[in-house]
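With one protein chain held back, the other chains of the complex are shown just where they sit.
The letters A, B and C name the chains in turn, as written, and every chain counts its residues from 1.
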Amino acid sequence: MDLTLSGKYEALQAEVRAFIREHGHKSPKVGGPRRDPDQKTRDWQKLLVEHGYAARTVPREYGGFGAQPDVLEAAVIADAFAEANVSQGLANQGISMLVPTLLEVGTEEQRRAYVGPTIRGDMFWCQGYSEPGSGSDLASVQTRAVLDGDEFVVNGQKIWTSSAHFADMMFLLCRTEPEMPKHAGLSYILLSMKTPGIEVRPLTTMTGRAEFNEVFFTDVRVPASQIVMSRGQGWHVANVTLKYERLYLGDANKMSVRLRKLVDLLQTTEIDGEKLMALPEYRDRLLRIQGEVMAWRAHQLRLRTEQADGVDSGVKRLIVKYGGTMLLWRMSALAVDAVGAAGLPYDPSETDDATAANLDYMFDIGMIIGGGSSNIQKNVIGERGLGLPREPKTQPAAAGGRA
Amino acid sequence: MDLTLSGKYEALQAEVRAFIREHGHKSPKVGGPRRDPDQKTRDWQKLLVEHGYAARTVPREYGGFGAQPDVLEAAVIADAFAEANVSQGLANQGISMLVPTLLEVGTEEQRRAYVGPTIRGDMFWCQGYSEPGSGSDLASVQTRAVLDGDEFVVNGQKIWTSSAHFADMMFLLCRTEPEMPKHAGLSYILLSMKTPGIEVRPLTTMTGRAEFNEVFFTDVRVPASQIVMSRGQGWHVANVTLKYERLYLGDANKMSVRLRKLVDLLQTTEIDGEKLMALPEYRDRLLRIQGEVMAWRAHQLRLRTEQADGVDSGVKRLIVKYGGTMLLWRMSALAVDAVGAAGLPYDPSETDDATAANLDYMFDIGMIIGGGSSNIQKNVIGERGLGLPREPKTQPAAAGGRA
Amino acid sequence: MRFGLTEEQRLFDDSLRAFLADRVPIETLRQQAQTGRGFDPAIWQGLCELGLPGLLVPESYGGAGLGVLDAALSAEALGHAAAPIPFAASAVMAPLAFANSASRDQQSEFLPRIAAGEMRVGMAFAGIGGQTGDATLTLQGNRLSGRVQGALDAGEATHLLVYLPDGRAALVEAGANGVSAQVRRSVDRTRPVTDLSFENAESAVLDAANDRMAAALRVVDAGRVMLAADTLGAAQYMLDQAVAWAKERVQFGRVIGSFQGVKHTLAEIVTMLEPCRAFVWHAAYAQDALPDEARLFACQVKAHVGDVGREASRMATEVHGGMGFTDLLGLHYWFKRCTFDRQMLGGPQRCREEAARLQGWKLAG
Partner (left out) sequence: MRFGLTEEQRLFDDSLRAFLADRVPIETLRQQAQTGRGFDPAIWQGLCELGLPGLLVPESYGGAGLGVLDAALSAEALGHAAAPIPFAASAVMAPLAFANSASRDQQSEFLPRIAAGEMRVGMAFAGIGGQTGDATLTLQGNRLSGRVQGALDAGEATHLLVYLPDGRAALVEAGANGVSAQVRRSVDRTRPVTDLSFENAESAVLDAANDRMAAALRVVDAGRVMLAADTLGAAQYMLDQAVAWAKERVQFGRVIGSFQGVKHTLAEIVTMLEPCRAFVWHAAYAQDALPDEARLFACQVKAHVGDVGREASRMATEVHGGMGFTDLLGLHYWFKRCTFDRQMLGGPQRCREEAARLQGWKLAG
């Protein structure tokens, strides 16, 4: 264990701080609205990639900075940005999930074509996984892709597709071998959202925003070379992606940022002239949350070290999404209680503290559900993490619904 | 809704208070040790039955007081005893579970033979349900009773049998029709613990006390007339009993008594010179618990009114055991935190506050597990209470254990 | 003694719920949510015919002369329907305010109009009740000045009744000189919150109570019980929907309600929610019949049901999976109903703090 900054890291810290002093004014607002990134955001992303403050460990040949994984470097950079309240760049499904997936199982051509533009913010991805009838039971997706010459012809419907209304590309899980058992009949295909036959309809959520979409495919033709790995291996690839999603969704840095905001909120908000921090129940809840955040922060440092060492973290990794999203929701719940009745007015296009609290409070429930609901997460933790037996197959008679 | 005391109830209240003033000194200690009741306890019980303060609604022909069910009468009596901190008499499995079961489904002979002595404290019962291999899956019990002439011959083993070391009688769930499907092959038999062939071995629990026993049966002969209802109906009878157990185990009066004790404890205990009640986290937890106790207390009044009206309370009744035992455990957990480090010395034969707190804290876990674990309770609530479908039958292949 | 509802209460509840089921379908909710003003004239008219606005108004003034428990049953039904109409302030707290603090003349003037449904009263509290936000009100004679945020039921109110920190209340007409009301769409699109400001506005001052502050707190308490009842109804609706969904939705070849994960979640919801019903009844009854315990009940029921409502509404949403998170089923209207109720008139934190002070449980300095 060594969390001290040796010479090399002190130098990096100084470098990042100098960068922020010089360029920080170009940063978009931290925790800004969840929408199509504007030019300012894209420019900022390029600057970060160029300096190695984003996509730091992506190899140079694919447009990254090519640094060796180093958990302290990552922490030094993250801390410097956080202390200056400056954006650490884009965090989206393309960067957090597709890029590591392609680096792990993509072809050389796919990496060269997609990694660079994605990390620079020039190419946005959406995830074509869930369908109306396939939520928790992801492997049951019905969207079909039939090989016709050297093209797949895609028909079907996806749902919960965030960013589809402005994404350039989609990574799509679809059925190519309908005669195979359900997990063995899937493929994972990359396609342009500009391909003819794709229709995107916005899907409004409880937040009042259209954070998701439904996507309809009618005879959408995609070159066969756009498959990742090969036919029937889509379930494997999807699970590689989900592994990264699980980490992305329980991010401890997000907890740290929120914790700091909560402390502020409780130190500045009053009820009938008393500061919330002076009211016992508010303070107690903050203290408990602080303890939990400290635990998850340490856990994340441990995971990053293991990742840098090339160790498979097993159950330690599998718990992050479930544990992290639940804690984040409890943090937004405290924020909602802090803004109280005066925070009830709500227009989801605003960005003030009260709106952010109420928006997070609802959006976080989407995060708990999305990417595998808590029940699915607990199955995964129990089965893959602890080696517990799967739910036994049921007798066919019991399979029917009962109204 | 009418919680006022009309004339009749005011008179009852005055009567009970007068009784307590005159006889209260004969009461055993409230919440005393969990062991074979002594003569003082038995005498007190008889006095209560005689005056109708225990077994009040049990018909006179079976030795009770024969009053009509009246939720307010019960509340007036309970409150008067509680405010005077005087014992309300015996609460054991015979009185709380077997007596109502016999009144519901027993024969006239059985009621006459057993109800009176049981409510007077002259006859103690133990419950022969669980077996080493049949805990949650109670219907799988293997203890056999084979009819031989006009006697059943019982062989097998029971476990978790509280009071077996001093009980006079047992109500036994056993298998009489091994060729029938498991739920249809059971019978419910009443037998004397003095019958030859019964061996009782104490079973020590985490509390350090032998609160339970193992009971071994070797060719134990029981008259065939001792069956309740008929052969193969044991599962039905057992469920009648369990219905009463579920109420008994989540008793809101126990919560009220504990709440009062907790308030005392927090107002008298200090850490480094500060009263616990003045320390925010202790006080907050007490306040939250108080709110929950108020809810369960009201819920119990509602259930009693429904019971008096002959209404089947459905899911309202099914939630009591799970919800009540969990809350009671959280109450004892707060008591343990209140006595703190100074409360760690532990001799389970003592009865001081610290020992009681630590003992309850462990025994309450037994209460959560006993009479159907929380998982079983939640199945029952979901299936019988909310009408959700049962777990589908699994394919035989999946049934085997996996180590 | 009986702990339960009377036959009359059941019948009234049935007819109210039948009316709401008929008149507040999800399409109506969605339309009302566009305005967010918490008032639908047609529904209001129907509720007036049922006598809802006059529930607590004495019979001598044209009301039904019923009690807080009757009002709580109605609040539960309204929460269950997520009905976009004023109730807690307009039909419960305001009549109580008049009963507790108004002169005989004031009662004669206003209570019949409330009972008839022609007068709808938005209410706000300054410095009592545990609201966050601005609250600076002053009275000079009968002239009201200052601001207060977070008024309840003020979306289409004809009158505004505001409490000052000293327990006096001032009634103004909504459109009068010097009165301005900014109606703001809230998280809960079925009920707005309104920011009020007054500049030397003419008011009727309600100050006939022997103990002003005690009278004011009784009004707050009744409001808290109403909000708890509303949450109970909304959370019960979400549970009902989640149970129905769990019986229909198939995943992995089984209806999801047959999985213990879902089944146990629903069991947990009902285990925490069902005792809240008796608690709300008891707390409501206490407002009329148990004066020594009324405040403790009001604080604790608001806090406890608020906490249960939060958990139950999240868990019921989770049972619906992604569909619960979208607008497609409209389930979120009930989730937000719970959110609104929780924050209004003091959240659980604040209510428990009041409960502690009531009982003399003081913190160390």
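We adopt the following convention: contacts are C-beta pairs under 8 Å (C-beta built on N, C-alpha and C of every residue); 3 or more make two chains touch, one makes a residue touch a chain.
Bear in mind that the values here come from a model prediction, so they are computed numbers and not experimental data.
Chemist: So which of the visible chains would the left-out chain be touching?
Modeler: When the entire complex is considered, the left-out chain reaches A, B, C.
Chemist: Which residue from A:Arg231, A:Arg258 or A:His299 sits in contact with the chain not drawn here?
Modeler: Touches the omitted chain: A:His299.
Chemist: If I consider the whole complex, including the chain that's not displayed, which of B:Ser192, B:Gln307 or B:Asn375 touches that chain?
Modeler: B:Asn375
Chemist: Which subunit B residues would touch the chain omitted from the figure, given the whole complex?
Modeler: On the subunit B side, contact with the omitted chain comes from 130, 134-137, 140, 159-160, 203-206, 212, 269-273, 279-282, 329, 333, 336-337, 339-347, 358, 361-362, 365-366, 368-370, 373-375, 378-379, 391, 394, 398-399, 401-403.
Chemist: Even though one chain is hidden, which residues of subunit C still touch it in the full complex?
Modeler: Here the touching residues of subunit C are 259-261, 264, 363-365.
Chemist: In the complete complex, which positions of subunit A touch the hidden chain?
Modeler: So the residues of subunit A touching the unseen chain are 1-6, 9, 70-72, 75, 274-275, 277-280, 283-284, 286-288, 290-292, 294-299, 301-302, 304-306, 309, 315-316, 319, 322-323, 375, 377-379, 381-383, 385-392.
Throughout what follows, only the chains that are shown with their structure count from here on.
Chemist: If you average the CA atoms of subunit B and of subunit C, how far apart do the two points sit, in angstrom?
Modeler: Going by mean C-alpha positions, subunit B sits 40 Å from subunit C.
Chemist: Roughly how far is subunit A from subunit B, centre to centre by C-alpha average, rounded to an integer in Å?
Modeler: 50
Chemist: Touching two or more other chains, which residues of subunit B qualify?
Modeler: As it turns out, subunit B has residues touching two or more other chains at 280, 283-284, 389, 392.
Chemist: Hunt down the residues of subunit C that sit against at least two other chains at once, touch-wise.
Modeler: In subunit C, 247, 254-255, 258, 262, 352, 363 touch at least two other chains.
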